[in-house]
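Here the complex is missing one protein chain, while the rest keep their positions.
We just call them A and B in the order they show up, numbering each chain from 1.
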Amino acid sequence: MKRVIALPGVSIHKGPAQKVDEKIIRDARGYVPSLVGVAQISGKSIDLIPYKDIYRPVKGDYVVGVVVGYAPNGWFIDIGSFVKAFLPAADVLNKRFDPRKDELSRYYKIGDVVGLYVSEVRRLGNILVTVKDVKKTKDKRLGKLTDYYIIKVWSTKLPRIIGKKGSMIKLLKEKLGGDLLIAQNGVILYKGPYEKFMVLNKIIALITAKTFATGLTEYVNDLINKMLEVNLDKKDEKEGDD
Amino acid sequence: MPKKEKKNEKVDEFIRPDGRKYDELRPYKIRAHILKNADGSAEIRLGGNWIIAAVYGPKEHFPKFEISQDRAILNCRYHMNPYSTSERKSPKPSRREIELSKVIRNALTQSVILDDFPEMSIDVFIEVAQAEGSTRVASITAASVALADAGIPMRDMVVGCSAGKYNGHIILDVGEIEDKEGEADLPIAIMPNLRKVVLLQMDGKMTHEEFKKAFDLALKGAMQLYEEQLNALKNILESMSTLGEGEINEKK
Partner (left out) sequence: MRRNNLKKNTLHELLMANNVLKMAKENKRIDGRDFLDYRPIKIEPNVIEKPDASARVMLGDTFIIVGINFEIGTPFSDSPDKGILITEGEVLPTASFGAEAGPPSEEEIEISRVVDRSIRESGVVDLSELVIVPGEKVLKMFVDFNIFNDDGNIVDAAVLGTVAALLTGKMPDPKYIAEHIDEIDKISLKEVPRVPIPVKDIPISTTLALIGDKFYVDPNYVEESVAEALITITHTKNDEICAVQLYEGALGYEQVFEALNISLNKSREIRDILLSMVKNESTETNE
């Protein structure tokens, strides 16, 4: 496999190829990336890992959003994509919504953070979400989320945060404990002590700044150990002072 | 042949107001990703020019009745800050700024794959913090890097450069004095891989022969700036690929 820097307009491959990423244009120049990133050429397939790309919702994605408005029969939710998603009231009430009896703000208010599944994407401008556990996996937090610290990253960074076969996320969970959850629109949820969240925050900032580095998991492992040590020292000092 | 060489020598001797040779760009530097909030950003310094570009989007377009159902709308604003020129410039957009916003928008629109984002809009904001001649082409050069930094799909980069005529000589990258006192000014912007011209304006008087010379010179300068555009983007990718000891110390 060959890794090359991808720059808009700069041809990266001239020969034949069969499986080509949709962000790569084919024309007289050869295969040309349309985005900045890293391209992987192996055999007859070309993949492009973009440096940034807006979140494009796919049916079945677990996402975390914020309530930003009321519609006559549901809520508008910002899930960090092109347009606001729609959450039908009937999904939350678990019955037919009756505007004469049911008051939307009794369930979700503007500003509330909500865990959701993407239930339908008709076209770019029409995204439906639900709080029902459509996947029945029971491992996602759905509905209103209150006790979590939150980090938001570009969704293109998630593969690195999860790591190869989940190695990075496993490491983070192991070292930091608590409840650590990733939503596909680039939201990271954490329930645990503030100090550990601040460590997580810095680690995530590092991973997003070093998306294309090799040996990131080992590097993060060392770093996190050092940071936790420093943190524990600080805590001891404080307790000593008291 | 000897005659031609002699002519070239003469051209080489000609010294411009800032001491440059006829085919020399002012010192330049492009940096991508310089603003925190914008989806994409870049700055260019070209001589005394200092221009900052930011991109927001793709995002929902307002007002709704203006949306385009099959492609995104690209908005563009070229704006000079009050302190960017020798005489204070009113912050209100002038007719010149409105015209430049339009031609810059056209240049950038040619490269962006707008069909990917129906009903959306992409905003490009260009702020000239200091102006010293040829700001429109430098603006395009920075804005194109900002679009790439924002992850907006593009067919090619767009890069601009100017040429002109000063004291009877065809010159590359027109500076402020040359712009004010010169005979002609030819700003162009191109898509270098697709070999297309996307901005073409001229102000002043030139013969067809001079125009051809100036055009070729501007192309040459644009290709140099194009390399710098790619470097700015490569620098970001490189910093994302290298793990330095610095980080650990810093994070402590």
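Note that in this section a contact is a pair of C-beta atoms (placed from the backbone, for glycine too) under 8 Å apart; a residue touches a chain by one contact, two chains touch by 3 or more.
Given the structure is predicted, the values throughout are model-derived calculations rather than measurements.
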| item | value |
| --- | --- |
| Listed residues B:Lys21, B:Arg88 or B:Lys102, member touching the removed chain | B:Arg88 |
| Full-complex contact with the absent chain, from A:Tyr107, A:Tyr149 or A:Tyr219 | A:Tyr149 |
| On chain A, residues whose C-beta touches the chain left out of the figure | 64-66, 68-69, 78-80, 110-111, 113, 147-150, 152, 185, 187, 194, 198 |
| Interface with the undisplayed chain - residues on chain B | 35-38, 41, 48, 50, 52-54, 56, 59, 77, 79, 81-88, 91-92, 123, 125, 127, 129-131 |
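In this text, only the chains that are shown with their structure count from here on.
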| item | value |
| --- | --- |
| Of chain B, residues touching chain A in the complex | 39-40, 58-60, 111, 113, 117-120, 148-157, 191-194, 230, 233-234, 236-237, 239-243, 247-248, 251-252 |
| Touching residues on chain A, where the partner in the complex is chain B | 5, 7-11, 23, 25, 29, 32, 34-38, 50-54, 82-84, 123-125, 154, 156, 202, 206, 209-216, 219, 222-223, 226-227, 230 |
